[in-house]
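A single protein chain has been omitted from the complex, and every remaining protein chain is retained in its original position.
For subunit A:
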Amino acid sequence: MASTSSSGLTFKLHPLVIVNISDHYTRVKSQSQSPAAVEGGGDGETSTPHLPSPPRVFGCVIGVQRGRTVEIFNSFELLYDPITHSLDRPFLEKKQELYKKVFPNFYILGWYSTGSDAQESDMVIHKALMDINESPVYVLLNPSVNPAQKDLPVTIYESELHVIDGTPQLIFGQASYTIETVEAERISVDHVAHLKPSDGGSAATQLAAHLTGIHSAIKMLNSRIRVLHHYLLAMQKGDIPCENSLLRQVSSLLRRLPAIESQKFQDDFLMEYNDTLLISYLAMFTNCSSTMNELVDKFNIAYDRHSRRGGRTAFI
């Protein structure tokens, strides 16, 4: 059912939308599970907890469409009526009015839901929204946690009219998207990503966490630079055709470093570097001396017949 769409629209998704959807889903899931947990505890005889299938949440996404670019800024929740398989229309319109007052530029661009894949029943909701927006988008969030997965579990679907078996039908097509952030969003996402351990952590764990973050950042930077370097080398050898726009971008990047280049900076920088190295050296020395001290004590106890011991000595 899902194929890549060919509409040529570029989609930009803001992190706020993803956070909203996941928050909605988590809230609903935790609220619906708590009575089940209480029952299980009182029973005492249930062998395995009966996990209900994960609930689906629904909502609307709003944003701006400029030419061929569709930018999804925000989202809000909607009530879903499982009997009529449709969204609560009056509620949607009321919300739309309220949001229009605060964000006059934003239009309803489409709707969102959670699940692992787009389903047939989604097309019904999709068609229902088509009177507000002639080509709505469908944002799908996959709430199952997959630690092996590296990408975001968010897919954007568009509806396309295809002729299948003689009848024109609307089917969903996957569209690619990029993440676009406003400064405030970047800060908050960064903050959430670097949650400190709940007990506050000792200085050592905080330092370790900080250094690990720096280490992974440097590793990523290193690998990306290596990719660029490889690419430039291949271009130089002639394996790949020269792409001038890319070359211009690389050259502008290189011109941005180094920030300072003077003898005084070099001297100060190296001096500080040496200071840090000396401090680590001192720390290792202390560590080694402490191990050595323990070793010597143990050796003296084990092998030296008349070693001096603090306190009462053996009466032989």
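Keep this in mind: contacts are C-beta pairs under 8 Å (C-beta built on N, C-alpha and C of every residue); 3 or more make two chains touch, one makes a residue touch a chain; residues count from 1.
One rule holds for everything that comes next: contacts and distances are computed from a predicted model.
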item: Protein name (UniProt record) of the chain left out of view, among "COP9 signalosome complex subunit 3", "Auxin-induced protein", "Methylosome subunit pICln" or "AP-1 complex subunit gamma"; value: "COP9 signalosome complex subunit 3"
item: Sole contact to the chain not displayed, among A:E93, A:D117 or A:D275; value: A:D275
item: Residues in subunit A touching the chain absent from view; value: 266-268, 270-271, 273-275, 277-278, 280-281, 284-285, 287-288, 291-292, 294-296, 298-309, 311-312, 314
